[in-house]
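Complex shown without one protein chain; remaining protein chains in place.
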Amino acid sequence: MASVEPSKTASASAVLDDMALVQAARQGDMAAFEELVARHRDKIYARAYSMMRSEQDALDLSQEAWVRAWQRLDQFQGESSFATWMTRIVINVCLDALRRQQHRRAESLEELEEEAGGVERFMPVVTVNPTAGLEREELRTRIDAALAKLSWAHRTALILHSFEGMDYKQIGQAMGCSLGTVMSRLFYARRKLAALLADLKEERTES
Amino acid sequence: MNARGILLKCLACVAVGGLALTSPAGLRAADLKLEAQLIWGTNESRSPNPKHKAVQAEIAKRLKDLPFKWSHYFEVNRQRFTVSAAETKRVQMSDECEITVRQAEDGQVELVLIGKGRRVGKVVQRLPRHELLVLGGNAPNFTAWFVVLRQAD
Partner (left out) sequence: MKFESQLQLQAYLDGEMPEAQRREVEAWLAWDPEARALLNELRQTDAALAVGDCDLKLPESREFYWSKIQREIRRLETADSVPDRSGVWHWLTLWRRWLVPVGGLAILTVALIWGAWFSGRPNSLEVVLTSGNGTTYRDQARGMTLVWLSFPAENRFPEDELDALLFY
């Protein structure tokens, strides 16, 4: 890696597109990389937070992801957008952290129940649209609250599928699990989310 | 006497004292009588394999008390064996599954699961009478397998 000496000002970097900034950063232009960070930091932080559900973890891991991106800039060839590439990095960083956390503790019965499967076959089908009449931001908040109640494995599968647009195979590769596990986790997450949103609708109606 | 000599003497004293403290005869167990069961969990009320038996009521109850999705459990194989203090016992549970069991330190039992000739996992823990040590995992067609180890009567 070239020595770290900025040669462009921040204002000059602001008018360049992402690919140009990446190319400049590859040459050691720290200001260019800083502009990339400024442009995409909210999105990367938000993805880390959605997976980790902890502000501090999201801050630490998103920064780790940026450092990793700096070290691997040569690997970005523009086959996807920089934002997509960067999002994949932070997802992998978060998955590594979640696996380390999982191995450090024995899980509760509830979490084991989620992993082994079972309750989703008992859940009654939600027939009423629980999101009707909700403002967009309110719906986002409800969904975020419901996602927080899932285990990391189910939440991650749902995030990768519904927010990152990954297919089953890609999710399995990212999470290091079989297609069967991906399908089970996704199914559980969706059914649990539907039940949680329905509960929230009932609370809202009663109040 | 130089510092090195003093240090080595201290080390020797600690080693002798440590051995005296940590090798109680009581930790050396007698022969341990165990029972291992290979169990299949499924939602089907009948097993397609006529050799499968109904799981013992006590075991079935404990498995059904867990929030697993499987409603029926079948005994694929049951083995009783004895493990002496210095021995590692190898027990074949099925064509693809075998376990090794030995008495480990501090009164614990070491259970190693071998699937298709490959080591899958090892668990080391105490196994008091009437307690169960259960290893489980997914089997094809969304069923499950369990290896249940306990002390035999």
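The chains carry the letters A and B, assigned in the order they are written, with residues numbered from 1 in each.
We adopt the following convention: contacts are C-beta pairs under 8 Å (C-beta built on N, C-alpha and C of every residue); 3 or more make two chains touch, one makes a residue touch a chain.
Computed from a predicted structure; not experimentally measured.
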**Study point:** Residues from chain A at the interface with the omitted partner, ascending
**Key:** 1, 4, 30, 34, 37-38, 41-42, 45-47, 49-50, 55, 59, 62-63, 66-67, 70-71, 99, 102-103, 106-109, 111-112, 115-117, 120-121, 125-127, 129-131, 136, 139-141, 143-144, 158, 161-163, 167-169, 177-181, 183-184, 186-187, 190-191, 193-194, 197
Revision key, fill the gap. Touch rule applied to chain B and the missing chain gives residues 4, 7-8, 10-11, 14-15, 18, 21-22, 43, 62, 65-66, 69, 106, 108, 113, 115-116, 118-126, 128, 130-142, 145
